[in-house]
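Take a look at this one; I'll ask things after.
Only a single protein chain was left out; the remaining protein chains are all shown in position.
Residue numbering begins at 1 within each chain, and the chains themselves are lettered A, B, C, D and E in the order written.
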Amino acid sequence: MFDLVGFGEVMLRLAPPHYQRLEQTTSLDASIGGAELNVAVAASRLGLKTAYVTRLPRNALGWMTQNGARQQGVDTSHIVWSDEDRLGIYFVEFGALPRPSSVLYDRVNSAISKIQPGMVDWAGLFAQTKAFHVTGITPALSSSAAETTREALAQARKANLTVSFDLNYRARLWKPEQAMKTLTPLMEYIDILCTTEEDTATVFQIKGKDYKEVAQKLAERFNFKVVAITLRENITVWRNNWTAIAYHQGKFYQDRTYELEIVDRVGAGDSFVGGFMYSYLHDDKDIQRALQYGVAFSALKHTCPTDFNWSTLEEVEKLIAGSGSLRISR
Amino acid sequence: MFDLVGFGEVMLRLAPPHYQRLEQTTSLDASIGGAELNVAVAASRLGLKTAYVTRLPRNALGWMTQNGARQQGVDTSHIVWSDEDRLGIYFVEFGALPRPSSVLYDRVNSAISKIQPGMVDWAGLFAQTKAFHVTGITPALSSSAAETTREALAQARKANLTVSFDLNYRARLWKPEQAMKTLTPLMEYIDILCTTEEDTATVFQIKGKDYKEVAQKLAERFNFKVVAITLRENITVWRNNWTAIAYHQGKFYQDRTYELEIVDRVGAGDSFVGGFMYSYLHDDKDIQRALQYGVAFSALKHTCPTDFNWSTLEEVEKLIAGSGSLRISR
Amino acid sequence: MFDLVGFGEVMLRLAPPHYQRLEQTTSLDASIGGAELNVAVAASRLGLKTAYVTRLPRNALGWMTQNGARQQGVDTSHIVWSDEDRLGIYFVEFGALPRPSSVLYDRVNSAISKIQPGMVDWAGLFAQTKAFHVTGITPALSSSAAETTREALAQARKANLTVSFDLNYRARLWKPEQAMKTLTPLMEYIDILCTTEEDTATVFQIKGKDYKEVAQKLAERFNFKVVAITLRENITVWRNNWTAIAYHQGKFYQDRTYELEIVDRVGAGDSFVGGFMYSYLHDDKDIQRALQYGVAFSALKHTCPTDFNWSTLEEVEKLIAGSGSLRISR
Amino acid sequence: MFDLVGFGEVMLRLAPPHYQRLEQTTSLDASIGGAELNVAVAASRLGLKTAYVTRLPRNALGWMTQNGARQQGVDTSHIVWSDEDRLGIYFVEFGALPRPSSVLYDRVNSAISKIQPGMVDWAGLFAQTKAFHVTGITPALSSSAAETTREALAQARKANLTVSFDLNYRARLWKPEQAMKTLTPLMEYIDILCTTEEDTATVFQIKGKDYKEVAQKLAERFNFKVVAITLRENITVWRNNWTAIAYHQGKFYQDRTYELEIVDRVGAGDSFVGGFMYSYLHDDKDIQRALQYGVAFSALKHTCPTDFNWSTLEEVEKLIAGSGSLRISR
Amino acid sequence: MFDLVGFGEVMLRLAPPHYQRLEQTTSLDASIGGAELNVAVAASRLGLKTAYVTRLPRNALGWMTQNGARQQGVDTSHIVWSDEDRLGIYFVEFGALPRPSSVLYDRVNSAISKIQPGMVDWAGLFAQTKAFHVTGITPALSSSAAETTREALAQARKANLTVSFDLNYRARLWKPEQAMKTLTPLMEYIDILCTTEEDTATVFQIKGKDYKEVAQKLAERFNFKVVAITLRENITVWRNNWTAIAYHQGKFYQDRTYELEIVDRVGAGDSFVGGFMYSYLHDDKDIQRALQYGVAFSALKHTCPTDFNWSTLEEVEKLIAGSGSLRISR
Partner (left out) sequence: MFDLVGFGEVMLRLAPPHYQRLEQTTSLDASIGGAELNVAVAASRLGLKTAYVTRLPRNALGWMTQNGARQQGVDTSHIVWSDEDRLGIYFVEFGALPRPSSVLYDRVNSAISKIQPGMVDWAGLFAQTKAFHVTGITPALSSSAAETTREALAQARKANLTVSFDLNYRARLWKPEQAMKTLTPLMEYIDILCTTEEDTATVFQIKGKDYKEVAQKLAERFNFKVVAITLRENITVWRNNWTAIAYHQGKFYQDRTYELEIVDRVGAGDSFVGGFMYSYLHDDKDIQRALQYGVAFSALKHTCPTDFNWSTLEEVEKLIAGSGSLRISR
């Protein structure tokens, strides 16, 4: 019985230490990450029972990936194993004002990009699952991955799951027109959309005078139950402000804005989804509360190295309660 | 002949590098630290002749501790060695806004917690000592440690030493009521109290409309010669403002406020005491000057990794003189 | 449904890098380990479904421990959590001829040492379990841990599990007489004993003209189904020879001797048990084959850093088949 | 055929990691650096063909230096090799408010300090070179180095090269009077002076009501074609504002001010020269454009560890175009 | 004017530190390597003027590769740059008896695999080149890479270069039959073949009663001027014996056997070629001397981390002269 199942790509993440440029480094910090796994891990840390579906090469890098998911309590028994393909890799360079952080992808021909409809027993898996999460990255990997995403979404609908989706437009993978064309027919399966104003504008050409209008337009065009938009203000590379809004049945929800000192912002949006879904599934769909959990948990993500959010439910609830001080906790 | 002797616990300090969470780390930076040793080291760096009394296990961790004190010129010949017990350990996690840094203690059953009256030759040691420093942590370790603290304080008084005390309330070790009950009778031996508004309120229930009133109330209730209160403003986790005030014979002393970029704030209060006592003993009890040395030296502590303050007297005096610029010094 | 369940202590393992002495290090490599968990991990890596039972503090170190087990596919849902106690720690120093490697334990008052009968639902867990593994370390931790071990063994017998036991005498925890007195009554529950000549002589005072006689005496005195003895020849600290023998129903089984270059020998005996049990449970109790898997898998353990054996079934079988060369495998 | 040739000292640069104080460190990050090499590297990265002249010991440290220059595409075929002398070393300590970063030099008796006129075939080298860069450091190393600098400058003039000069006053090497006396007669060979207000005031006693007046006075006194002055505002140690101005034929040029988060500011001024000269030589002496390239490129330098600027022409031009956002570039 | 030009693939090499398994690591040591570049670097270190031809992606990993070649004095001006493709990657795991070291390749779709005839101006390059080196890896990368290899070889023959070839059979890239079929027609362009008995047997099905017979058969079948065979005895993973033989015009040449303690054996065969070719080109084709340089230089390679041989000509000649002792050289 799973509360939430994610589906998508996981990559080996390699990052030069100490703000070194990739070109100069002689050492790379290795971990794993991927938008949907990050969500599954995030939800798992807060207490949900989660599983992850992907396709991995049967080698040390594939095993490292499985280990990393299991370490966080994410079930990996539905992973599809390949004897031939590779694991995608991405390189992260941490920047500093005026240079933004950047990511170099080396993900072509990954095992997951060669996934095909029929490889995963969605019906069996979804028979005992409450929610399913996928992002706009997976359909961008290949046409067979797009077809498999559609297969999964159709099965999720059939099994009556709550389906969340993060737009996550990736310019290196496809053009906006392709994204719109591929993603639009998938939107009918989605209950909860999490995204940013930039991605919405790029993919769906939806813009508005403010984020509220954007959320409303999105909800109306695609008939989403919930639209959540994360809002980031880049003061500098190491200092950001962060919050999110949600729109549900004609009503807007807001939360406080967190000031952030950034250790690692990769995966922050995924943590928002994980926090939101945790609370949404756990607290009987209280949107305001879900928003608070999503924002607070993703605010904490920025202080954790790697894609994963190593924060705890206790830390989230203390932050929401506002009972935390900045004295050393001892 | 020692200018200042400290007494208390020293622990192995283990910290994950690079803002990693303890849960995720595969490597820990190892050093040693403890409130009173930090003071002895601080005073030694500025030029005082200091010694440290504690109880250590006779193993590699005990030797590491002794080495660390000796390295800084702190005499260790009065350390009591145990063949059975353990060295306490504490883990430091460095935070970032909105997550404060935190400390996880693993100090139960340390060798020092089993110290007993009679184990240390206080009379012999104090016969040639000018000042003695202890904190509110030592009496909290165990009842025998509390008794030994009282023994030491009584001997210090007898030998006519200047006695400094840092309240240092530790919520993981005892409750406020226990602290008040145990510490109150010790206050009669104290000449100089260094503390914070928070600790004063927690332990002695002394509050006031401002820190001045708090200092005055403290001095009056316990008849301290000097009360010094450090004042920290937590702008963010990495940026603080820092200063202190002193109260002496009805008069308040203030110093400039330093803006800080924080590398490691653990032990900052101890550096204040070390800087204050250095100047107090060295400059014939000039309170204003002692306050300046305490504040400047502890401001510099925030820029040094580990519990110790690796700054120099020259750096302190340059900072006080305001002659430093932020250009690279070369 | 579990093939094998382990029960015992897990500790934080801290090791100075690069042959540094503990006393001199400024960095410690952190991982987790414990005899029975090492067995569960070993068996899991080869393909068994395993679970681990222990008692952990509800803090970052406890979570790190749970993560480490889960990472290897070991189920942790039966772990007992404590809000008060600590995780045991051990420090490993790697030696070189003529200095042996050494371990410094700091395990007193660990959460597992305070486990009590009734805290674990053995009956429920064992209802769907094939084999149970425990060692002579757990009963040495405390009297309540000894009682809980007896409770577990009695339940395992009742549920008709195959029970394996590793003598693992730890001189820092108890005296030989205590060990004999405590362990002897537990032997009736044991099917498979894995041990060394040294431990057998120390605990049970059983010696013989050779290891065969020792194995036979052991089997006869305690009525074990299988006795396996690992045999190590310490050529130097970095070079060893390694094999094992087994005794079963009056018959001796031997395997080839492996020459080893040692990266990390901690946990080698545990890997032997894991490899033996994997094959024993998987290959219908073929003793010769189980011995081969145990010896080959534990030979490979010596080449893996940390307590765990990161080798794969494919590597084990290639080694047994003798098809491996020492050319770089590419 | 070289666009730009640099001449001066290169040192081994050793820096304690993670804001450690030099006194406490057990590890030093090793790289190479030197003002004029930094300029040659900077220009090379942007696309110029550059060479570097220095004198190095024929040992591993000398080879490391040569490798470091070659790695960046800087020609090293004119380096003079010594069988006897040493490579200079400098130690960098990274500070944090209120402690500035600092440099400890150990450069006495370096191979370059013993260079003598006649050791380098300037005429041959300059026959196919467009520009020559040297700084006020080289003449300060020794009298023979000062003579060799003069020799080089005279040859550069003869060969009709564009000559750039960075004042770079180093208080550890000489007194202001010596600097003025030695450098003044060299100024006649200089076309482009890059400097700071502080160095100008110290060495030439030229001050003004603002930097414009300073630039103008400099240009007029020494008849420079271009005077460029970098302007740094030290908000804190980790946050600076940065820009520069240029003066050319009676006209002032300004550029935008960059806010900086500082990773490593050593070599920023050299990057300014490298960026300025790249554009100046490449874009037909367009001062405004050269200023923009100098400022943007040196702004990016602050985000790169080591003395070198690992940024790319593409990054510079994106920054100048203002098309960059602070979102993660992916 | 180049003494030797190499052509082939360069990869990012990633290796877990300290004998960690790839699956467990959180850090990877990064460097670059590739059989033919290793030869060019080796020859360059001994004093030849070398260049390298490959195809690289225009990103940080491509630049890192170029830097690594230039650092060693290898000319990179003939590299072909791609805006689309990736750099191949390989992962090295260091083993210990009984586990051999191993390599995991992730090289599919690299930029070099997409090289095409016509992309490189071989005629221009070879007009001023003495020798050309390529291996059996390049033709295995893709059919266009095989065609480009043939193109290069034909041009080299036309320009009358000395051509060396290392068989380097890679089982992950192709089958023996494909290798034989592809490589056989290329052999007519080769003057000097460097290989091992294993590769010869696999690719050309040439076996003999000893390596002498193998060398002779090879020379006779393909009409090579020189055949050199490296001979490795794997005592253990960390201890090997190493030598080589050469066959030239009916005569056998042998050298002493070196006992080796192995730090990193990757690239040893390439160092043999580099050492052999250095001496062959430098010492007027004295086969005995070339063999000595090849064997001694490659023996030293085993003591150097990364693919490259960081030894010096002085070290090689001291080793050949037998004047070295094992005392610390100081």
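As a working rule, a residue touches a chain if its C-beta (ideal position, glycine included) is under 8 Å from a C-beta of that chain, and two chains touch if they have at least 3 such contacts.
The shown structure was predicted, so the numbers you read here are calculated from the model rather than taken from an experiment.
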* Which residue of D:Tyr52, D:Phe91 or D:Phe222 touches the chain not shown here -> D:Phe91
* Structure fact -> chain C residues touching the chain left out here are 18-21, 23-24, 95-103, 105, 170-172, 198, 232, 234, 236-238, 265-266
* Contact footprint on chain B, counting only the chain that is left out -> 67-68, 70-73
* Which positions on chain E touch the chain that was left off? -> 17-18, 258-264, 299-300, 302-306, 308, 310-311, 315, 319, 324-330
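Assume only the chains that are shown with their structure count from here on.
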* Asked: Would the interface of chain D with chain E count as same or different, where same needs over half of all numbers used to appear in both copies?
  -> same
* **Identified repeat of the A-D interface (over half of residue pairs identical), from B-D, D-E or A-C** => B-D
* Chain nearest the overall Cα centroid -> A
* Asked: When the centre of a chain is set as the mean of its C-alpha atoms, what distance in Å lies between chain A and chain B?
  -> 45
* **For chain E, residues that touch 2 or more chains besides their own** => 21, 23-24, 26, 67
